[in-house]
Structure formats: C-alpha cells, structure tokens
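Removed: one protein chain of the complex. Kept in place: all other protein chains.
Should a chain be cited, it is by its letter among A and B, assigned in written order, with residues numbered from 1 in that chain.
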Amino acid sequence: MRQVLNITYYETIHILRNRLLLGQIFFVPFLYTLLLGTVYIAGVLNNIPLGVVDLDNSQLSREVVTAFANSPYFKLNKQINTYHGLEQAMRDGTVRAGIVIPEDYAQKVSLHQNTKVLMVYDSSNLIWGYNTRKYAREVINSFNIDHTAAYLAGLGLTQEEVHNNMDTISLNMEVWYNPTYSYATFILLGIILMILHQIGLQSVGLTVTREKEQNSWLQFLSSSVPPWKIFLGKCLPYYTGGFFNYALLLWLASDLIHVKISGSLLLLILLGVIYILVINAAGFYISVKAANSLQVTRYIMLLSVPMFIISGYTWPSRYIPPYINKLAHLLPFTWMSEGFRLATLKGLGFHYLVSHILALTAMSVAALLPAMTFDKHRKFPG
Amino acid sequence: MPPIIEVKDLLQVIRKKSVFNGVSLEVQAGECFGLFGNKSAGKTALLHILAGIDRFTAGSVRIMGYDIRKTERFKSHLGLVTQERSLFQDLKVCENLDFIAALKKADSQNIRQVVEQLELQSYLNEPVETLDEGVYQRLALACALVNAPKLLLIDELIDGLDFHSYKLIAKAIKNYLSTGGTCLWAFHRVKFSAYMDRIGWLDKGEIIVYRPGELIKEYRNIFQINEKHKLLH
Partner (left out) sequence: MEQLNFSKVVIIMFKQGLSVMYREITYMWRDRGLRNLLLIGPLLGLFLFYATYSAQAIKDIPTAIVCLDRSDTARQLVEDMKNAEYLKVIAYPPNFQDLEELIKNGRVVVGIVIPEDLGQKVALHRQATVLVAVDGSNMIYATNAASAVMTVTHTISARAGINALVSNGINFSQAQEAYQGINIREEPWFNPTLNYAYFLVLALTLNIWQQCCTLVASMNVIGETGRRSWYQIKASGISVFKLFFSKSIVQVTMFMLLVLPIYIISYIFLHIPMHCNFGLLLLFTLAFTLALHSIGTLASSLSHSAIDSIRLGMLIALPSFILSGYTWPMESMPHYLQQAVKILPQTWFFQGINYLTFKNPGPAFIGHYFLILSLTAVTCYGVAAIVTLRK
C-alpha cells in the first residue's frame, strides 16, 4: 500500500507542477460545461422570427396574424410584406418561418370554399424545423378553439354550454419528464458525460507515455513493483479528479443552467463510480500500449463526436441500423448516457438500470484486467 | 553458489534484424564484469534484457538463480544506471531518491547513506532537469544503489564527467564492490577496462570474454590492422 500511495503522491506532484495538465483536469471540463451550458441556457426556442404576408387584409386574416404575433414562440418581422420578400428573408436567415394568407381568404372561408393559410418554416436546421412546426400547430389549434368558442357563443350558447361542448372529448396531452421541452435538459447531461470521457481518457492516457518519453518508465520496469500497483498508484489522482469533476459539472448543470437532475443520489454515485473507473482503466491501458503522447492525443481527440452521435443519445437508437447500434453498445458512453438519462430525467430506480450497470461493470472489468496485469517487458525496445 | 548472471544462447531478433545470435555469459558474485563494444554493438540492449525491461526472442537468462521470464523477484536486488537520462525530470533530487526508494522498497536509512557517499546534500532541493551532467550521474548512481542491490548494471556513466564527480563515482563503485556487490558495466572506451575483472567484447551479436590486459592487446592489434588496411587503399 505504501508503494501505491507513493506512486499516487508523485503523480499528484506531477499534475500540480504541470500547469497545462492541471488546467486540463480541473479547469477545461468546468470551462467547457460553462461555455456549452451557456449555449443552451435559454432552454427553449422562443421569438422565432416570423414573416407575414397578408394578401387578404381582412378581419379574419388580421386575427390569424395576431394569434401568431401574440404567441411567445414567434416574433413578427414587420418589414416583410410580399411573398418575394419572405422568400429572400427565409434565404438570408432574417426570418425562420412565415405565414402567407391568400387573397380573398376571408371571403372564401365564409363561402366554404377550399382555402388554406400557408405556413412555411426553415427546415435546413431541424431544431428550428421541428420546433417551428410544433409551435405553429399549437398556435393554430388554440386559434381554432377560440374561433369555435366565439362561434358557439354567437349561436346563443352559454359559457358553460360552450365549454361542455368543446370538451366533449378533450385530449389532454401530457409531456412527461421534460414538460417544458428544455433543450438544455435534453442535451447538456450527455455533453457533460462526453466531456468527462474525453478529458479523463486524455489525461490518464498520457500518464505512461509521458514516462516513456522521458525514459523514466525504465525506473518502473526495472523495479519489482507489480503492474497493478503502478496502475492503482497512477490512476488514483485522475480517478479522484474525474469524480470531483463528475460532481462539480452536475452541480453546475443543475444549479446554473437549470438542467433537471432528479432521481436517486445513490444511483448517480454508483453510475459515476463505474463510468469513471472504465475511463481510467481504459485510458491507462491505452497509455501502456501507445508509442507516444502525440498518438494518444490525436486519436482520442477525434473520438468524441462519432461516439456521441452513434450512441443514440440524440437520434433515437430505434432509427439507427443494428450494426451501428451494436458497435455503439461496445462503448461505455452509450450505456452511461442512456442509463444516466433514465436515472436523472426519468427518475427511474435501480431495477430499470440493471442492464446498464451490468454492462458498465463488465466493461470496467474488461478494461481493468489488462490494465492491472500488463506485461512489464517491452516488445520493441526504445 | 550459482552465478549472479547466467545467460545461455540468448537470441534477440527485432523487426527481422538479428541483434544477438547466441550470446552466453556468466558473471560470478563479487565480480566487476565489463561489457565492451562500440556504440551500436548492443550493450544497452543486453543490459535492458538483463534488467528485465525488454523481451527477448529465445535462450535463457537467470539472474541470482531466478528465470527472468517467470518472475520479477530479482528486480528488488537490482540497481540500474541507464545511459540516457531516465530519472523523473519534473521532480527534485530528493524526490527522485524518495520515489525510487519507494519503488524498490528500499530502507529510507539507505537514502541518507548514498546522499552522503555521492555528496548530493547541497543539491537535494534542485530540480533534476537543471542538474549538470556530473551531478546527474552521481544522482543516477545514488538511485541505483539506494536499495543496496546485489547486482548493479551500469551503462557508460563515467564518460566525459568533471573530475570531482568521476572520483566520487569511482569511489562509490569500488566501495560497493568491496562490500560484496556484483557489477556489470558497459563502456566503449578501452581505457576504462582497467576497472574490470573480466570483459566481454560484444560485436556483431556475439560476445568474447577477455582479461583486461588481453582486451587492450587485442584492441590494439585490430586497430593497427585497420590502419594498415586503410593505408593500403
């Protein structure tokens, strides 16, 4: 144990003396979370710039326009008043949505002729696209409800009768787990888990390559310290740092960015303990095997985006082909990000996460075994 | 008593290139064995195999009776001074001593002893990175001696040092040998052969063992032949 603690002590000293490494472990994750958290801090898209082309200019058409203008989702851009202008504004991004009310709209409506309001929205960015579509339908639905209520009142029905009629069958839509549709709640936790993954691998991944480059790895190889002690001693500071970051970043997300994190604290700790263990063990083993720091840095840097995308954290895994899903399920991030969402957002208990915990445990064992028993003989002498 | 080092038919092939083709060697306890050869003869490669750092292709190597492929036990009785700087660059002198002593499970009493012996007291708080060559080599030897090893493997060490460091190092090694230590010392200047009991000349993947006087004679012979050879062409 004394040997392990000694290795830990000097690894810590190395981290403390190397400003860049210290920054990488304790400052960069914080900075990234703060920065990317700020990106999503609004949580929901509001004030979507909307262009209106009202070719009818009747009372009805103005009512439609007012319905959109009064909605917090949209913000009317009054400079646009022709279809051509709308087209141009959609092209250069001045507006992201538009409504076009055709000529004689009110008249045709009153004559029960077929006529429609055109709603256009920018789907070149599907975050705009999906949300605008949903918002537009919400606005129209509530406009129609008001219209019906007014019409029925006009027929001489009492307020209560109107209500009763309209709620004959009311479909009550409840959005569970993230009722405000907060994008921050949706995405930020995944990003935090990816930051921990990246920074963890990146830091531990250099712990042996650094020694190799300075030749001091020979001191370990020529002494009788068993591999598992080297692993434990060297990983302990990074593990502590990793777990510290796990706690810090989650706190940051929940308190500063108002991301919803609920669920059992014990479960969160358990997930964190295993996840950071996998990362450290894998990182250490990579470091033992890699030729130099440059190699480690280059490869690990490029992993984050593909791992995030194929994990099913954003684009649902049901729509991802099986072979990509299988590949993704070999990676700890996939299990962790899904399990984490189940625990924090859905607030589910242990027995819903058994498979996630088992998979992560299996992965940590699979990474720990080679990391703790690596061959202390070099294959190609340097 | 078995020999401290026992190498039989050592074969080392790296990337299809043969480095050792059947080296055999025995070093007895208390001996100072020199390993001579020019700069790319493979002295460091052999030393690294003996220290259990590098794999080898075939043959058997026993250190203090242990088969080095099967156990690491012999490493706790081993001291190694490498040719390239291999101490912890970002640590201070005292931290290096402390850390390496911990890795080797050495008695902390030993640290004080080697520090005094190699006169490192005034450098203890200096970072290793900025040390002079002489002081650095003294520290490297101190670190190698910190666990009072039974076998000391030295790669070069005293070439091109300041006189004071040279003296201290020579004295420390002499002292080490006088207390029953065994030493295998790689060098490439013939003049150092005087320090050795026996010398193995490593050339083209093979080793031939000489007494110090014989080596100098043989070396001169070859050197002169080469000179003549050059003149003829």
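Convention: a contact is a pair of C-beta atoms (placed from the backbone, for glycine too) under 8 Å apart; a residue touches a chain by one contact, two chains touch by 3 or more.
Since we're looking at a predicted model, the values are computed, not measured.
In the entire assembly, the chain absent from the figure touches the shown chains A.
Across A:107, A:165 or A:373, the residue that sits in touch with the chain not pictured is A:165.
Chain A residues in contact with the hidden partner, per the touch definition given at the top, are 20, 24, 28, 32, 35-36, 38-42, 45-47, 49, 64, 90-93, 96, 109, 112, 115-131, 133-134, 136-138, 140-141, 143-144, 147-148, 151-152, 155, 164-179, 181, 183, 186-187, 191, 198, 206, 293-295, 297-299, 301-302, 304-306, 309-310, 314-316, 318-321, 323-324, 341-342, 345-346, 348, 352.
Heads up, the rule we're going with is that only the chains that are shown with their structure count from here on.
Chain B has its Cα centroid 56 Å from the Cα centroid of chain A.
Those residues of chain B lying in contact with chain A across their complex are 14-15, 45, 48, 51-55, 72-76, 78, 80, 82, 84-91, 95, 98-100, 102-105, 143. Residue ranges on chain A touching chain B, taken from their complex, read 2-3, 6-7, 10, 13-14, 17-18, 214-226, 375-381.
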